[in-house]
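Here the complex is missing a single protein chain, while all its other protein chains stay put.
On to subunit A.
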Amino acid sequence: GYEDWLRHRADNEVNKSNVFVVENAKQVRKESEKIKVGDIVEVKADETFPCDLIFLASSSTDGTCYVTTASLDGESNFKTHYAVRDTTVLCTDEAIDTLTATIECEQPQPDLYKFVGRIIIYRSNQEPVARSLGPENLLLKGATLKNTKKIYGVAVYTGMETKMALNYQGKSQKRSAVEKSINAFLIVYLCILLGKATVCTTLKYVWQSNPFNDEPWYNEKTKKERESFKVLRMFTDFLSFMVLFNFIIPVSMYVTVEMQKFLGSFFISWDKEMYDEEIQEGALVNTSDLNEELGQVEYVFTDKTGTLTENSMEFIECCIDGHKYKDCISEVDGFSQADGPLKYYGKAEKSREELFLRALCLCHTVQIKEADQVDGLMAHPERKYTYISSSPDEIALVKGAEKYGFTFLGLENDFMKIQNQKNETEMYQLLHVLNFDPVRRRMSVIVRTTTGKLLLFCKGADSSIFPRVQQEEIQQTKVHVDRNAMDGYRTLCVAFKELTEKEYDKIDRQLNEAKMALQDREEKMAKVFDDTEADMHLIGATAVEDRLQEQLAETIEALHAAGMKVWVLTGDKMETAKSTCYACRLFQTSTELLELTARTVGESERKEDRLHELLLEYHKKLVQDVPKNQGGLKRSWTLSQEYGLIIDGSTLSLILNPSQDSCSSNYKSIFLQICLKCTAVLCCRMAPLQKAQIVRMVKNTKGSPITLSIGDGANDVSMILEAHVGIGIKGKEGRQASRNSDYAVPKFKHLRKLLLAHGHLYYVRIAHLVQYFFYKNLCFILPQFLYQFFCGFSQQPLYDAAYLTMYNICFTSLPILAYSLLEQHISIDTLTSDPQLYMKVSDNAMLQWRPFLYWTFLGAFEGLVFFFGVYFLFQSSSLEDNGKVTPPKERKMSPVLSLFLFPQLALDTRFWTWMNHFVIWGSLAFYVFFSFFWGGVIWQQQRMYFVFAHMLTSVSTWLAIILLIFISLFPEILLIVLKNIKEKNHQVRNKMM
């Protein structure tokens, strides 16, 4: 609906924006949608690139430009891109026009950080030159040019072929469970409709078999009617019955549901309790279609970093050569005093210390941003600059080094400047950056000191560093790393190696070769990296704390109490993740942990067998040994031992993608059963794709439970898209997640109100809305059906056409809409504080067949009461007090009917705001007004003339209306009272127990 329109408008904005294309040495203005591949495009500072460009030349002579990809991947730092070496001089319109070159590049693919291509430049008097093109030459659509006056680039991918467009995997339409129920109900009503039409058609022909019924003297057919074929006539009769009864299908419900969802979603974004002062933003609704789904969630999949934790990193401690360094002030760690070497300065050799700190200062991709362009992040008043980086860990590390006296001053012309402890500035020439990637889980830099020494610094996860350093160095550091991980810190190991000139030359050559390669460049690069980062020396390790988000534990407990199962899917280490889980009370001390990790399974070749043994053992423990009688008590956490499961990525892939296709699929289902029995599941070392796999696995289990994924980073996007409801945290890892999500909230704790209050309310509201619509239309159309028995099955409508049309649109839609927007059958505060209430609406409880039948019976009852009530009560009294015959009943019906529905709704409304009052009484007033109006004007075929006014003058009409309204409400009132008594009884009994 509206969201699509917004999207369309945004599309237009992008497609029609002006760009400058260089044609025949002149600038030509074009709409961006008209750019063709091969056009040379000029982009000025602070403009976004209209398509993927190969960077040819820039206004700066060195052929570089700065680009921020904040809108693509959320990294707000400036990235440097390089022009092709041979074209950097062509920095005017005229010059660039002289360029003759061909570009070969790979087929478009979605990976933002991969690009392989080759440019062949032809010059009139020289051999053609071939240059390789890499991601550093490619300017992506959506990125913004910064700090560079203008650039020229040639379009290589446009439109849907750009990396940005390829990454936008057209959001699959998410449908909520409510919609599925609606469709099921619709089918039932469609059957009722067909049934009614068939019955009426059949009876019509039975009735008409009597000639004086078919064509009495007073009502002859036209010649045409008489001559038409009988089969054809039957068919048209059937169709006209369908038309007559089609109001039973609540078409306007779809409109109302859409409106309810759309308008209702505003309440989520308006909620000030979900507003975060820090980032100055509240909740965001991207897909209003899923409001009610928030009230149905059974599984919550959450990311750890940035979701459960703040993702604001703080350097806590480091260890150098096994000696622990910690911030003196916060030194109160009691138990760590007892074992292992302690903090004191100078334990390690001074040189090692400095080396370590230099490593921290050099081995990163942090950039300095001058303070005058503060964008809110990391603003430090006393400093004139801020650090920006794609990873908050790096900033924490650089700041940590600063605390120990080594300050990173920035990068100037390939030289990194460092201020050391003696306030001297050291310069290092940056030769190569071996970028971080999640597969290697480490990064390296190669620098040349002023004295000409070549150094390689490498930092990365312990698992990726330890195998690459001298084994004898590991032991002492490993103790620290493990303990830090236990404490929930993120640990990184730092290693270095000195390179000889010869080694460097080789590496340099290999790297350049790899960069030039057109095919398999990735693999080649990885191989070079792998070779380079070997035989290093471990210097130390760092520990960075990632603080837990506020009210995390309470939120998790509330979610548990509401019957949701919380799974943590993280890429982090097991120990870190586990301690976070304990900290946020996902695991209690009483929880029995089942581990399916590399540790328990082992590394041997038999690990598959061992895994299967473990699976069977756990399965026995959880599924088979549990007494069967628990079936009735769904989700009763309190009853028995709680289990928590820990599984890591490699084991998971072993289960999901078994090596030999023996009986392994069986183990998959066993694993699933185990998972479903556990209260909490922790999956660590997950790749983004595996996260999505897990979500899909749970989503497709029996009963298809509603899943919710919450995450903040680009690595969570896949699982956010996969789950029924995707929630993005507006965190520090960029906006990728929140843009792909259905809802975005600032903090994890907001999930509580979002689900428990908003979700619950919206579910109740929409469920009621849907049921009411079916009820209302059944109640409206049933008399019409019954009337056919009294008018010779002639398709005579009971209601005047105007009332038929207005009924759904004007008389009855607004009250229910107001109800469905404002109803709070339980106050929001109660809902948030009592999570148990959430379980009341779980499993789509209000849209099951039972409530549906209840509403259907109610509708049928009221239809019957109303028709036969009018039939009997007005039968012989069709006189007014002045003796004139009142208008025919059919006309009377329409007025009376609407009067019925308001009280019905009123009865169910528990929360009468002035808006409800206004809308309900307003609709009633409008209805009366309309009736007078409609009865007061002369129209073609006006049969309602003054009927309404005449009707109201009759006392017996009033009496009958009052009586009928009361009778129709009777069952509902009775039911409510009985339920009330039963509930209280129940409470009393509970109290007595």
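A few comments on the model shown:
FYI, a residue touches a chain if its C-beta (ideal position, glycine included) is under 8 Å from a C-beta of that chain, and two chains touch if they have at least 3 such contacts; residues count from 1.
The criterion applied here is as follows: contacts and distances are computed from a predicted model.
Not every chain of the complex appears here, and the one that does not is recorded in UniProt as "Cell cycle control protein 50A", selected from "Cell cycle control protein 50A", "AP complex subunit sigma", "Mitochondrial ribosomal protein S24" or "Histidine-containing phosphotransfer protein". Interface note: of A:W270, A:W849 or A:W921, the residue touching the hidden chain in the full complex is A:W270. If you put the hidden chain back, the residue from A:V188, A:I828 or A:V928 that touches it is A:I828.
Residue-wise, the contact with the chain that is not shown comes from A:N219, picked out of A:N24, A:Q126, A:N219 or A:S351.
In the full complex, subunit A touches the hidden chain at residues 212-213, 216-223, 266-267, 269-272, 275, 277, 280-282, 790-792, 794-796, 822, 824, 827-828, 869, 871-881, 883-891, 907, 909-917, 938, 940-943, 945-946, 950, 954-956, 959-960, 963, 966-967, 970, 973-974, 976-977, 980-981, 984-985, 988, 991-992.
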